[in-house]
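Here's the structure, in structure tokens; my notes come after.
Of the protein chains in this complex, one is absent; all others appear in place.
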Amino acid sequence: MTSQTTLLNTRFLTAGYGPVTVLHGIDIEVNEGEIVVVLGANGAGKTTLMRAISGTIPRTGNIEFEGRSIKKDSTDAIVRAGIVQVPQGRGTFPELSVADNLLAGAYVRRDGAKAVADDIAKWYSVFPRLQERSTQRAGSLSGGEQQMLAIARALMSRPKLLLCDEPSMGLAPLITRELFNVIGQLNKEEGLSVLLVEQNANLAMHIASRVYLLETGVIVASGSAAELSADDSIRKAYLGF
Amino acid sequence: MELFLQRLVDGLSEGSVYALIALGIVIIYRGTGHLNFAQGEMALFSTFVVYQFGEWGIPIGIAVIMGMAVGFTLGAVTEVAIVRPISKKSPFAVFIVTIGLFQLLNWVDGAIWGGQQLPNTGVGSKQVRFPSLFPNNPTDFVTIFGANIKIQSLGVIALVGVLTVALFAIFNHTRLGLAMRAVAANGESAKLVGIRTGRVLMASWGLAAAIGALGGVVFAGISTNVNLGLMFTVFIYASAAATLGGFDSPGGAVVGGLSIGLIQNMAAGYAPKWVGQEMKVGVAFLVILGVLLFRPSGLFGTSRVERV
Amino acid sequence: MPLLEVQDVTVRFGGIVALDGLSFEIEEGHICGLIGPNGAGKTTMFNVVSRIYQPTRGSVRFRDEELLTVPAHGIAKLGIARTFQNLALFPSMTLLENVMVGAHSLGRIGFGRAISRIGAASDNRRTRDHAGDLLHQLGLGALAFKAADGLPFGTLKRLEIARALAAQPKFLLLDEPAAGLPHGEVDGLAETIRGIRDQFDLTVLLVEHHMSMVMGISDRVVVMEFGRKIADGTPAEIQNDERVIEAYLGAPA
Partner (left out) sequence: MKPLFTIKAGGPTSWAVRVVCAAALVYVLLWIPTSGSNSLIDTATTALTLMGAALSLNLLLGFTGQISLGHSAFFGIGAYTTAVCVTRWGWSPLKTLPIAFAVAFVVGALVSLPALRIKGVYLALVTLTLGVVFPQFIKWPKIEWLTGGSRGLTDTGFKFDKNNRTFELFGWNPWGNLRGENVKPFYFWIAVVIVLIIYLICRGLVKSRVGRSLVAIRDNSTAAAVMGVNLALTKGLVFGLSAAMCALPGSLTAMKGTVTPDTALLTVIGSITFLIVMVVGGAGTLWGPIIGAIVYQFITEKTGDWVEPDKIPSLLRPFFSWSKTPPAAGIFGLSLVVLMFVAPLGLAGFWKQVVGRVVAVVPKPAGSTTLEPTAPSDGIPTWQPEEPLAEQ
């Protein structure tokens, strides 16, 4: 593990909304090629963590990406730097076609229409269902298809780090499993680093290199998946007993 | 038949101006959810600027483009300096601010160019007339099926048609258009793919004001006189058009604008005793009220489920 | 006879089914916890009971009376009050005034009497005193004359409870009262909820993510997932229910 370079690391990251502070000083690290999972029950602050890293809400503390502080960067600069987020509840552009959603994902790229078109073709081959529906409005897709579209759209910017906010939300278990398989594959085959926040503990632990446990805005435990499932902390954080 | 054709062309040429202003309303509404009450007055200001350029001897074609640039700047600055900071407070404050801008811009026009009307008929001692983009002498008409159709009207329809096609090309085939549609569909997600939503909104306001400038110039050309109230009625009709087409649908704005122009001219033409010049605006009122009561999101608008 | 009977309630938004044939009952005097993962339909359930949403199917009976035919403004009079997940206060009013609006359903002063001022002064005094007492009781007396806008989230959550209590309800629906509270304050809130239940003879329906709090104060717990009820029982029963554990931790891979 020590040979890996640190991609993202946060020090005392604090954020919230107006008068409410949700995150109370979060320290996490993501190394290159890892899938790091942040587990937490509802209301623990998972989405706030994602937003704080992406810079869509005001935050204090330190965030470094590839050794450079991105604390003061705006969201678009962070996307350009290589961190892209798949928002909770998919967040596709419902009135745009599937193809236009993917094009919008490549908004920050400057390497020409040909390269973008090649990438679209590539993600169509990974998610064949999207190709079938390329001219349909994204809003007309099923929940699972929208989640795939949201991930493909994020990948269109060729990120170094993919942030995934609860990809399993509202999806049937079978589809959730399929999604996690794809994420695992992308990690193995493309070397994509992933920071994933999840509620579905069992499924997420399966693909995780390392796991953090978030409870009411604080990291209460961390370690490998095996270490964490050995003790009772997850159960307690989730079920309160 | 002749009368019908004439009313058709008149309706379409007026309607196409409504469509332009309605497009401006829709572009802004989609991006920010605000109704810009100063939309018509921004257009009027640019229209007077174009008139001034004409007075200085600049050819009308170039003057219009310069006027549109002035309009773009006015719209963009308004969004960045006034609307964006105030919209963090409340939608009510934005409403008041656009009313304030309405009043302020109208006064500025009067303060600079005077409250008097510019007679547009080409007669009178000073021969002051608004520079027209198209030949508009009394002899400039073509006869189609016995109807005398002014070249000016046809020119307006053609110009607005071309502009609308160009706008839709921008919407559907450019980076800016993609960004505008993305911001309209989901602002947070647009940020997350790296779109600078602030710049897009600024550009939207600019674009809306620029096409408004063109609408103002065109409308000044087909009106009998140009005065400080010129664009206010156009704004009312354009709002009715946007309501009819759906506040978030650019295509709807165009269809709505043309429909309002047609309905109005046909109604005033075929039922002069009932509608006449006085109640032309009543048509707009009935359209707005009827649409909102029976089809609240317009003909082409999307209805969104309201969640608590 | 249960105080609230929810039978086969289904709510659709467009193509999405938010509640899918949900049924459960609440006994009078109980604190009933309603839990489930995000998007399970808990807040939708609240909005059905408080008549903000009209279900496509089903019935909700309160004290054996059908609620679904009562207009939204009629439920307060029946003795149902609620709080909101993301706060629905009146930001321009003071805390005292917020609570006074909470007592709206008890008042008798309409347009005529307000304009003619017949009895308006004594009505104001009574409402004001009632609201002031409630604020004191919830520890907010010191802030009575401050505007609600800009106060800390936890304070406003308490204010919502005070406002709901001002209607002298029999049935109180609390939507995530502990959300946004620092860990240390959750126990105090649990005490408050239990205290007001005993003092005002209330039945409470509690939506909360804070599991230790829900399990600590609920007499019964209803668990939802995907708009359906998946379990219903005492906290001890729920804690050992395989389906609940699976819903929360996810199915093993």
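The letters A, B and C name the chains in turn, as written, and every chain counts its residues from 1.
Here is the rule we use: a residue touches a chain if its C-beta (ideal position, glycine included) is under 8 Å from a C-beta of that chain, and two chains touch if they have at least 3 such contacts.
All values derive from a computational prediction rather than experimental measurement.
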Absent chain's touching partners (shown only) are B, C
Omitted-chain contact residue, chosen from B:142, B:165 or B:289: B:289
Who touches the missing chain here, C:57, C:73 or C:243? C:73
Out of B:5, B:279 or B:299, which residue would touch the omitted chain in the full complex? B:279
Which residue, B:97, B:133, B:178 or B:218, contacts the hidden chain when the whole complex is considered? B:97
Tell me which stretches of subunit B touch the chain missing from the display. 29, 34-35, 37, 82, 85-86, 89-93, 95-97, 99-108, 110-115, 232-233, 236, 239-240, 243, 273-274, 276, 278-282, 284-285, 288-289, 292-293, 296, 308
Over the whole complex, note the residues of subunit C touching the chain we left out. 50, 52, 71-77, 81-82, 84, 88-93, 96-97, 100-102, 104-105, 107, 109-111, 113-117, 120, 123-124, 127-133, 135-136, 139-146, 152-155, 163, 167, 182, 184-185, 188
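To be clear about the criterion, only the chains that are shown with their structure count from here on.
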Among the chains, which one keeps its Cα centre farthest from the Cα centre of subunit B? C
In whole angstrom, what separates the CA-based centres of subunit B and subunit C? 48
Between subunit A and subunit B, centroid-to-centroid distance (C-alpha), Å: 43
Any chance you could list the residues of subunit B touching two or more other chains? none
Of all residues in subunit A, the ones touching two or more other chains: none
Parts of subunit B lying in touch with subunit A, wherever the complex brings them together: 175, 178-179, 181-182, 184-186, 188-196, 302
Residues of subunit A defined as touching subunit C within the complex: 18-20, 22, 24, 41-44, 166, 168-170, 173, 176-177, 180, 198-206, 216, 218, 234-235, 238-241
Could you list, by residue number, the parts of subunit C that touch subunit A in their complex? 37-39, 150-153, 156, 176, 179-180, 182-183, 209-215, 226, 239, 244-245, 248-253
